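A protein chain is absent from this complex, but the other protein chains hold their places.
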Amino acid sequence: MIFFAACLATFLLGAVLSLLPRSFRAASILGSGMAVLGCLLGLIPAAQALVAPQDWVLALAWPPPWGLGRLAIDGISALFLTPALVLIALGAVYGRGYLAETEGRKKAGPPWFFYNILAAAITGVFTARDPFLLLLCWEAMALSSYFLVCLEDGDGAVRRAARIYLVASHLGAAFLLVLCLLPGATWPPAQGVAAGLFVGFSAEGAATLAVGAVPAGALFLLALVGFGSKAGLAPFGVWLPEAHPAAPSHVSAVLSGVMIKTGVYGILRVLLALNPEPWWGWTLVAMGGVTAVLGVAGALGQSELKRLLAWSSMENAGLMLMGLGLGALGRAMGAPLVAALGFGAALVHVVNHGVFKSLLFFCAGSVLHGTGERRMDQLGGVLGRMPVTGATFLVAALGICGLPPMGGFASELVLGLCAIKGLLLPVSGLDIPSLGVLAALVLCAGMAAAVFVGAFGTVFLGAARSQAATQAHESPRAMRGPMIVLAVLAPLLGLGAALVLQTALLALEPALPGAVVLGAPTVEALWVAAMVFGLLLALFGGLFILRRALLRGRDVRTGPTWDCGYAAPTARIQYTYSSFAQPLADMFQALTGRTGSTTRPWGLFPARAGYVAETQDRILQGFLGLFGFINAKLEAMHRLQQGQVHVYVLYIAATLVALLAWGLW
Amino acid sequence: MPARWTILAPAAAGAAAFVIPDDRTRRGLLAATGVAHLALTLLAFRVPARSWFDGALLLDDAGRLFLLITSVLFLAAAFYTVGYLRRETTGRRQDMVEGRLFSNSPEARFTGCLLLFLSALSFVCMAQNLGLLWVGVEATTLASAPLIYFHRHHRSLEATWKYLLLCSVGIALALFGTYMLALAGGGEVSLGLPALMAAGPTLNPVLLKAAFVFLLVGYGTKMGLAPMHTWLPDVYSESPSVVALMSTCLLNVSFLAILRVRQVLAAAGQAEFGNDLLVFLGLTSMAWAAVFLLRQTDYKRLLAYSSVEHMGILAFGAGIGGMGMFGSLMHLFAHGVAKGAMFLLAGNILAAYKTKDVSGVRGLVRALPYSGPLWVAGLLALTGMPPFGAFVSELSILRAALAGERYILAGIFLLLLAVAFIGITTAGMRMAQGQPGSNLTEAGKPVAAIHESWSACLPPLGLILAAVLLGLFYPAPLAEVMATASRVTGGF
Amino acid sequence: MISLVEFILVGLVLTNLVLLGTSRIGLCIRMVAFQGVGLALLPLLGHGEFELTSLAISGATALLKGWIFPTLLFRSLESAHVRAEVEPYVGYSNSLLFGVAALGVSVWLGGRMPVPGPGVPQLLTPVAFFTILVGLFGIVTRRKAVSQVVSYLVLENGIFAFGAVALRKAQLLVEMGILLDVFVAVFVMGIAIFRINREFDHIDADRLASLKE
Partner (left out) sequence: MSPAVHLDALWRIAVGLVLCPLLFGVINRVKAKFAGRQGQPLLQTYYDLAKLLGKGAVYSATTSWVFPLGPMLGLACILAALTLAPLGGQPGLFSFEGDLFLFAGLLSLGRFATAAAALDTGSSFEGMGASREMQFAVPAELAQVLGLAALAQATGTYSLSEMLARLDMARWVATGPVLALTSTALFLVLLAETCRIPVDDPNTHLELTMIHEVMVLDHSGPDFAFILYGQGVKLWTLGAVLTGLIIPARGDALLDPALGALGIFGLAVAIGIGESSMARLRLLLVPRLLVGATALSGLALILLLR
């Protein structure tokens, strides 16, 4: 535990230190260095807890009214913490390279200050064991990430996104406040909370807090909204596609790769701590499914790479939540097998998605860094000039689409298997949700594949569509390094998926006795799947060699794209992402909220034809409209103070009379 | 013994300030008094309280708390004022809003009244007799009126007039309530707090209730509870930021006055009634403030309404009782230091940007390398974010509400907090972010960043640090005093 | 003795009605002065035995309310040489109607709260309430700053009447403090009016409305 304490201390120290030096270089080295160091320190206990789940407690003797601050790492914490720390460390390395260009324009201190705070806060969230500490870390996380999001506050769009994020996360946190401050609340919440755990200043203080238990359903709902809003659960997650792209890419990576998981973590804890009721599972499955489909559909409609990635994060959060939902149903309906696989799938996907999404954001940032262009339809053919970025992006794309041999496939396999088993079990009320999960899962997989082929093809393949694309340049080593590391990790996660699942089940064992045994067949299945992956790679290698051998010495020419002999190909007539996605986007028009306007060629000598597509987030529009309405109504009440002192005195008199009437009646 | 000197020393210094001709000595005196007052206060924490005028004046634990926060804020104000008065140009100058010419009222009067104000505040903290309590509160009003009219232009004059009239009316009602309290005791008991509490059960309940209503409305006007708060935004926006800072103490001691009265009510077994009224007025104030915080265009008024909101929180906490009372005592400190810092910073911003318009201020963080970040921190401290004190105190209050199973009230409380949060951060961050506009000038010519003086930055910095401290750790003695105080004033 | 107290209280009511009805500020000031003199007697009559404290208090009161305040107010009225009209929002007849209504309300309120102790006349509470209401009404409805101060004094008189009778064991310290405060308050207000007049060339409080949302 000493290492863990050291990890937190390092983060906080790093935060302060990075503010001190005047020179940009020193500050960024200090800030990122401390972050990396802290992560390494934290990984030691996390890894230990992974291999042998145990409940370590780090108790901070903290004076009232906070009471004792308890931090603990058990299997589940470790499962969330380990990838988090790895990604944060890589993000720090990447960030140093990414922020280097802001030298002279900005200070290096603040970003690294907030980055370290964020690291500490996230670590705290995953390990806090008393409600007050959880709240503290949660709010710290929200704030530091907010400040990181609005790092480029010169840009109005960024300010807007950051504001939306701030408001959303505050409203979400309000629910957690209640969850964590209910009398005798514990974290993770206990069934039928006992009273008086809050450390008051006096015995009487504790006594005054004695009250009855709160219905578990209420706790669940509070957690669902509070944590769900952070996880991007529709409709509370509207802020996500706005805020994540606005942040600097290494921060986006941490937000999407790690911070979303804090929401999943919270809900998982609640589900494991309380005895779920069936309707919890139904709710989670339904909302998760909607979130997933909405997310991928939204991704279809985007025109900027980072926004697309943010939407896809929403999709994956949906998948995780569906897993949680099935797990909850399994627990509620006495189907331990489904429970184990559902939760297990969610956990495995947490790990995988973290890796892939962070890598994708790294790549997106590197493209932005190399071309200065956000819009995909302005890019093209970047692969040639940014080989590392392109290759790593391809790997990550395969992973995020859940295609073999990457880890993403494993998590979708487990989830799907869980759904099918749910179908087969003779438990009534389990089949319909399972069917829903299965359908949503496959639907999302297919659409995600379309999205990422399109994105990869438009950005990296074909011919350059703009000056920016032709002048692209590969990113510095500091940025390439983390990308390569993650790209290597991705297939390993696929081949070793069985291990990941095994660890997840091991972590779940304390809460779900028998999880390991029940999940064993699936683990074996994953091993065989890994053999198939191996075969696949072997076949590929064989074909590669074969082709090499066949073509050796033959005349291999390069010419223009044949394209059925089309005479005058230009870069502009290539399929763009929006045209690529258009058929699917129209197929799911109701979800994408995409409105296209076509100007058809007309007449004997058609002058011009065009297709303009635009998508807006309907949920967000709805919220903004509502808030605007309320705001206007409230502003109308400003008329109450028109500066007339007579009227003011009248207010006093009126209050007096009213209160007298109340008092003496 | 040190307790009574917290009244006498400032009074004497104030009297002296009127006659001292030399500015430098007077400023020195001001700073010295600030230090001395804090020293005396801390000393008063050590030594047991001695009564004065046979128990009419006595510094009990509640008094100690309020005296401490007053003293801390005054120290910050004093140091800031020294620099402020040095910066203030004498003679007629341009009014930044309308461009008319105006001049300051004599510095001697300003300093003198400031000190007398402090003395009156200390007096209120010690008063154990409701009559004297009233005298003290009224004295604070009168001592502060000239301060508001430091900048002699018509807006400040208007503010002064409203302040005088509204507060006098309110305070008059409080006086009536005081008498009624006496009458409730059959006119036989004196207005001494101990006597009244001793006579508690025998007091006539109807008269008692009526008395409490009058006192609540009366002192509530001074405390800035909606809808009696209307003087507050005008005063805060038109007076020098130091004055605004000190009027935070004014609100605090009015709150103390209400707590004193509630002690009597509780002794008479009528606590429920009082608590309901407090909760009601508290939520009303929070709601009213929230409405005016949204789309607020003047950042000094913004701070003023945030004060109204926080007074509402105090009242709410006190009304919830138990842990809530304790929470609102914590909040007293948390809000005091945070708000103090914000007022001083607002003064710096006003000096740099020459406008009170939110839309006129951009890129604060870049333009004012010290005040800017502090301003952002202050925003968080005001809106109850960690690691600042308000986070803890608001949570304690919320917790008490939940513990009392008053879920609806807790929900409303949270909602109003959220609205206020949105209002404050939206305006405040808009000022902090972006690129500084061209209206940023130093010595007539536009500059990228202002060079800030120590006297302008250190006091707010100190206060912000205090706010952080309160968010993470309470010094043991303070905590103990706070516990007893909350017990005395009707908590547990 | 009671009867004399009641006599004064009735006088208070009548003067209030006059205040509501009259249009001349000068008259208002005089009326308030009358009230002050009348009230000055209360501490002596409130309870049988003469005490030095009550003597001192009533003396101070008479001096303050009967002489100093009126002169102060007349000063500021002359310094701001404006038409000595009250210029109310609410017409005089309506004001009187309000007065009657207020009287009713106060009697009802007075009925709700029993006055303990033998020495205190039943009339006290209603009259006090009534005077306070009239004062508030005046502040709300009168335009001129001066007449607002006058109304404030009426309000204050009501309270004083109540206190003087209710509070038997008058503490010199408290009473004197209160008187001092009221004095300073009125004094400062006077100064403020003087300044307002210099700054704006009028003392119409309702035209001081530049500070608003």
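To keep things simple, chains are lettered A, B and C as they appear, and every chain counts its residues starting from 1.
We adopt the following convention: a residue touches a chain if its C-beta (ideal position, glycine included) is under 8 Å from a C-beta of that chain, and two chains touch if they have at least 3 such contacts.
What you are looking at is a predicted structure, and each value in this text was computed from that prediction instead of being measured.
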Going by the whole complex, the chain not shown touches A
Missing-chain contact, candidates A:Gly156, A:Gly217, A:Gly384 or A:Pro606, resolves to A:Gly384
Which of A:Lys421, A:Arg480 or A:Arg594 touches the missing chain? It is A:Lys421
The listed residue (A:Arg22, A:Arg554 or A:Arg608) that touches the chain absent from the view is A:Arg554
In the whole complex, of A:Phe580, A:Phe623 or A:Tyr648, the residue touching the missing chain would be A:Phe580
Omitted-chain footprint on chain A covers residues 380-381, 383-384, 390, 394, 398, 401-404, 409, 412-414, 416-417, 420-421, 423-424, 431-432, 435, 438-439, 442-443, 445-447, 449-450, 453-454, 456-458, 460-463, 521-522, 524-525, 527-529, 531-532, 535-536, 539-540, 543-544, 546-547, 550-551, 554-564, 566, 569, 571, 573-575, 579-584, 587
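Assume only the chains that are shown with their structure count from here on.
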Among line, ring, star, complete and other, the chain contact graph is complete
Taking mean C-alpha coords per chain and comparing to the overall C-alpha mean, nearest is chain B
In terms of CA centroids, furthest away from chain C sits chain A
Larger contact count among A-C and A-B belongs to A-B
Expressed in whole Å, how far the mean CA point of chain B lies from that of chain C is 31
Cα centre of chain A to Cα centre of chain C, whole Å, reads 69
Averaging C-alpha coordinates per chain, one finds the centres of chain A and chain B separated by a number of Å equal to 43
Among chain B residues, those touching two or more other chains are 161-162, 165, 169, 173, 206, 210, 233-234, 292
Residues of chain A that touch at least two other chains are 638, 640-641, 643, 645, 649, 652, 660, 664
Per the touch rule above, chain A residues touching chain B in the complex are 63-66, 132, 135-136, 139-140, 143, 150, 153-154, 159, 162-163, 166-167, 170-171, 174, 177-178, 181-183, 198, 200-202, 204-205, 207-209, 211, 631, 634-635, 637-638, 640-641, 643, 645, 648-649, 651-652, 654-656, 659-660, 662-664
Interface with chain C, chain B side, in the complex: residues 53, 56, 129, 131-132, 134-135, 138-139, 141-142, 145-146, 149, 154-155, 157-162, 164-165, 168-169, 172-173, 175-176, 178-180, 182-184, 186-191, 204, 206-207, 210, 233-234, 237-238, 292, 301
The chain B residues in contact with chain A across the complex are 161-162, 165-166, 169-170, 173, 206, 209-210, 212-214, 216-217, 221, 227-228, 230-231, 233-234, 273, 277, 290-292, 294-295, 322-323, 326, 330, 380, 385-387, 391-392, 395-396, 398-400, 402-403, 405, 410, 414-415, 417-418, 421-422, 425-426, 429-430, 433-435, 473-474, 476, 479, 482-483, 486-487, 492
